[in-house]
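This is the structure I have questions about; it appears just below.
Of the protein chains in this complex, one is absent; all others appear in place.
Chains: A and B, in written order; residue numbering restarts at 1 for each.
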Amino acid sequence: MSFLVNVLEAMLRVSTPLALGSSGEVVTERSGVLNLGIEGTMYAGAFFGFYAAYQTDSRWVGLAVAIAVGALAGALLSFLVVTLGVNQHTAGLGMTIFLIGTSEFVNRAALGTGFGTSLKVETFGVIKPFGLGGIAAQYGMTYVTLLIVVPCLWWMLRHTSLGLAITAVGENPEAADVAGINVKLTRYIALIIGGMLMAAGGAFLTLATLGSFTLDIIAGRGWVCLALVIFGRWGVFRALAGGLLFSFVYALQFRLRLLDAWQGVPFELLLALPYLITIVALVASGRNAKYPGAYLKPYRRA
Amino acid sequence: MSVSTHVIDEPGPITARLIDISKRFGDVIANDRVCLDVRRGEIVGLLGENGAGKSTLVKVLYGLTLPDEGRIEIDRAPSTIRKPSDAIAAGIGMVTQHFSLVSTMTVVENIILGTSRIIIDRDSARKKIVLLCESLGFGVDPDELVSALSVGQRQRVEILKALYRDCRVLVLDEPTAVLAPQEAETLFKAVRLLANSGIAVILITHKLHEVRKMCQRVTILRRGSCVGTYEVAQHSDDELVELMVGRAVEHANHETVKPGNLVRMSVRNLVVESRGGRILDNVSLEIREREIIGVAGVSGNGQSALVSVLCGLTRPTKGKIEVNGHDLTHGKPMDYLNAGVGRIAEDRHASVIAEMSVAHNIVLERIDGFRKAGAIDEKAISTLVQKLIQQFAIRAAPNDPVSSLSGGNMQKVLLAKVLSREPKVLVIAQPTRGLDVLATREIRNMLAFQRVNGAGILLVSEDLDELLELSDRILVMYEGRIVAEFTNSQFDRNEIGLAMTGSGSR
Partner (left out) sequence: MSSIRIVARTQSWRNGAVILPLVAVLITLLVTSGAVFAANANPLQVFFEIFIEPFRSRYSFLETLVSATPLFLTGTAVALAFRSGYYNIGAEGQLLVGAIFAAGIGPRLGGVPQIFGILAMVFAGAFGGLVWALIPALLRTRANIDEVVTTLLLNPTATLLVAGLLNGPWRNPVTHFNESERIVAAAEFPILLSRSRINFGFVVAVIVMIIVALVVHRSALGLKMRAAGLSPEGARFNGLAVEGLLLKAALGSGAIAGITGACLVGGIQFRLTEGISGGLGYTGILVATLGGLNILGVAAAGFLLALVNVGASSANRVFGIPAQLSAVISGSLMMITVAVMLFRRYRLVYRKAK
């Protein structure tokens, strides 16, 4: 019983950055833009959040800086793919390489650390609502993400004219233009919101779970989020469901490692399991997925 | 708002006015100091052939295109319209030619899209839409997905969208191009109702009879220039045509031959299913040598699917296809090519590699025949392509990328590619869509010539005049079925039109 509680408790914790990252990517892709900068944006959120928190001794400033960096990254990518209309695959990957490089450069130059680090910041704590422990003992950020951020995004996409506009520019930008929507501005907004969410997801790792920054901290979580978006067919709740599945497998292998029967298996092989499960889930659900109509297409009036 | 039925006898004061609008795209002058005005309660015609600059002009009015020169007045006051939202705010509504609707959204969502409220109120919007529908006699379900609507219904949604925003000027860009004659009739009734309620309507068309029926005044464009504005009643059809085309029209006169008895292509009981529904339902037809079979129908009634199957792009669910005795039922594009079928698809841009050269596009489907020692034999390709460019009067060099060609030249490249292989059967869709008068004439002549040479041709077109001019027989498609057949001795516009709406007598 306690085994299951442990797994579920870890699942919710592990799913938090994925939930933030994948909802950020959902908003972005709904507007018709692929953001392959997600891995780098999460990385930069993790690092700059940590860095600012370390410099100011405030995790709140850290979180705010992370989100600001995410917004900047979203705006920069928008300039490239929305204003200039360059290839979204290459612009996004360039973004990832640039952001990871910059984060590590600043880490080295300003904090003087490379491999592993002993620098620590005060983290956002675990809260136990109504004194409940077990599964309910989670970080405040986890509660905010799962109970406020994701539902609000769903509501925003469905019940506000911004949400409708984002979907419209992603499906048929010509129609949105004729309806009086500023297509480029709408995409900028979607990418900036998306970038903020992704960076917050990265910052969760440094400012809540770890309290420190290590190299390769994101370790492909951004790529997992991309898969979750397709798995979730561009819906935030469905993507979250996928994130929970990934996190469950992740938490499970983490607990299995501690059992005697599994001691002989190198833990890295178990760690690879969630990635493979994600691919399997994608195969099961993503066959002939229907992408947004204007996916990858820059908009320019004829 | 609801549309009142109060009739305004005299057109009112000028609502919108375009003055000296000029617009160039590269070397092409789309509009050269063009003027247009429309008055309250009036339907003004904007007449001109394809490429005359009609769409550019109204795009300027709607803020979709910024003019190089010229100005716009709304209610006699200078107005700066730089983007569609400016135009909407100024009371201008537009129904574009290839509708501007998001097909994955519902009717309500499409109509409220871009309106300024922060939080959507679907219920109150729905009420307003239902009221509008009632006043115009539109039967549109506000909660239906647009993808489930017919073309005619989509057009009504577009009109509702404009009215929902309280437009005072309504632009209709070739609204009947996608409708059957009878559907057009219904549309015109609604438009007249709107004009009577005080809305100023600009009706773009290249069909003369529509202008005569709907408009008092007509502004005529020719090659980007404004020919003038005329009282329709004071000019004959021939006069108006000459103003539009610039010379007396030559009537087509094709050599007549009798179709032979040899069946080139036979299609039996063809069924294509998609998402549970039948796009093609039991279609059977035969094409004989020296015969052109025309396929008529309102767009979206299965013609595209038929062409797609006969190009080898869609697998039929049931049925049998034979060409010159070969079974091609499950044929891929290469099988069709090898069996001697020449294919010109509906969407020119989807049948070329736009960034590749003219030469490589022409030989791509038979590139394996142009190899020398493992490499591509560019010399042999160049010889062939030079010859074709001369023969088909293509204005392009072999190494020009296809993307740099005009629509007419691109179509000629495609025809050159297909005809140089001397196909026994031709499957051709919308061969002259969007082309100017000259290119249209050249291409129709080529088709007529192919027939004389013995080919069997399946010609799918939304242009009824084209079908009437070229076909030996016309088949009419409605909801995936062939509902009527006419032979050229008994061609009758009205009957064909009726069949296109599914209400024909046969």
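We take it that a residue touches a chain if its C-beta (ideal position, glycine included) is under 8 Å from a C-beta of that chain, and two chains touch if they have at least 3 such contacts.
None of the values given here were measured: they were computed from a predicted structure.
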item: Touching partners, among the displayed chains, of the absent chain; value: A, B
item: Contact residue for the chain not shown (choose from B:131, B:148, B:262 or B:334); value: B:334
item: Full-complex contact with the absent chain, from A:93, A:127, A:156 or A:241; value: A:93
item: Touch with the omitted chain, as defined above, among B:101, B:280, B:352 or B:496; value: B:352
item: Option from B:311, B:428 or B:484 whose C-beta touches the chain left out; value: B:311
item: Absent-chain interface as seen on chain B, which is shown; value: 26-27, 82, 311-313, 332-334, 336-337, 343, 345, 350-356, 360, 364-365, 367-368, 370-371, 374-376, 404
item: Absent-chain interface as seen on chain A, which is shown; value: 34, 36, 76, 80, 84-87, 89-91, 93-102, 104-109, 219-220, 223-224, 226-227, 230, 265-269, 271-272, 275-276, 278-279, 282-283, 286-289, 300
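We adopt the following convention: only the chains that are shown with their structure count from here on.
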item: In the complex with chain A, residue positions of chain B that touch it; value: 62, 64-65, 83-85, 87-88, 94, 96, 99-105, 109-110, 112-120, 161
item: Chain B contact footprint on chain A (complex, rising order); value: 159-162, 164-165, 167-168, 171-172, 174-182, 293, 301
